[in-house]
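Here the complex is missing one protein chain, while the rest keep their positions.
This part shows chain A:
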Amino acid sequence: MTSIPVTPSSAASSDPEGPYLQVEDLQVTFPTQDGPVTAVKGLSYSVAKGQTLGIVGESGSGKSVSSMAVMGLHDAKSARISGSIRVGGTEIVGLGESRMRSLRGNSMAMIFQDALAALHPFYKIGKQLEEAYLVHHSSASKRDARRKAIEMLDRVGIPQPDRRVDDFPHQFSGGMRQRAMIAMGLINDPSLLIADEPTTALDVTVQAQILDLLQDLQREFNSAVIIITHDLGVIAEMADDVLVMYAGRCVEYGTTKQILTAPEMPYTWGLLSSIPDVRASTDARLIPIPGNPPSLLRPPSGCSFHPRCVHSDKVAGDLCSTELPELLPASSGTAHLRRCHLADPVGVYQSEVLPEIAPELVEETR
């Protein structure tokens, strides 16, 4: 392992400035009445400009907590953050509130899941966009801000933006609200955009439009994008790199191709197995991951996934339940990291997992 994490996919295409966002050994702990809850542990990743990182995992795996830490959205009184987060070369952990405020919404922005709840119900869409612009452009006039708001609404594909700018959020449809949310996120031309399940609350046709829009905008603004999702379809569509999280830790990290075609961690296999296939016969079984995500208050010993892992019997002794596996390079490439004790994950995947989830691929590989 190198000391500075590099993005798996940009290992080849080297950016002279290095990745725009670098997260190293991030740990987020919330003190609760029942004791401290560590929602994110030892997380490292990086995203370069123009690149998209997908973060996947179940609810409560620390996806949102880690990206809220990047945005500095955790209440300083209720969250303890350690490690390092560098955005465009600026260390964010421990940064003062006023410095942090000048970065938030300016060089990094976040798009939230439920746009109806995330937009203020009492203010017009335009006013909310203008506010986001004015707070980082103190010299701009209200007319400039309004022009900018209309321009952004137009850019994200809202019809008649000069009229819709005076609508309230509840007068927009779900897809339009998410577009407006994106327009608000991009109004200050951020270099880092974090999209927290941007399509979860939308219906399928609108989902595709929103993903297309995000891709277009990323090409146009050349920003670094983090997309948080539990939908591997979104990952396949959008991401260059994928980070799989489980119980607050990174369990597998690699390029999208590596993760989707040659995963080496039983949890990732579980995620892939639990996707329904539209073309599969109706008799085909959907294989869910057994059990529930662990309590972060009392995480399992050893590998956090071992109580739910069906392959732990292939590891000698009780290694899985006693020792936390390290995040080590996988066999498919150096930039592909996995956290698993299995000696031959590729073999297990080929012989046991693949035939279950995609029998047609087994034929091809043989």
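The definition used in the following text is that a residue touches a chain if its C-beta (ideal position, glycine included) is under 8 Å from a C-beta of that chain, and two chains touch if they have at least 3 such contacts; residues count from 1.
Note that contacts and distances are computed from a predicted model.
UniProt records the chain missing from this view under the protein name "ABC transporter permease", selected from "ABC transporter permease", "Cytochrome c1", "Citrate lyase acyl carrier protein" or "NADH-quinone oxidoreductase subunit F". Across A:109, A:152, A:262 or A:303, the residue that sits in touch with the chain not pictured is A:109. When the omitted chain is restored, the residue from A:30, A:168 or A:221 that touches it is A:168. When the full complex is taken into account, the listed residue touching the unshown chain is A:118, out of A:37, A:79 or A:118. By the touch rule set out above, chain A reaches the unshown chain at residues 71, 73, 97, 101-106, 109-110, 112, 114, 117-122, 131-132, 135-136, 168, 170, 184.
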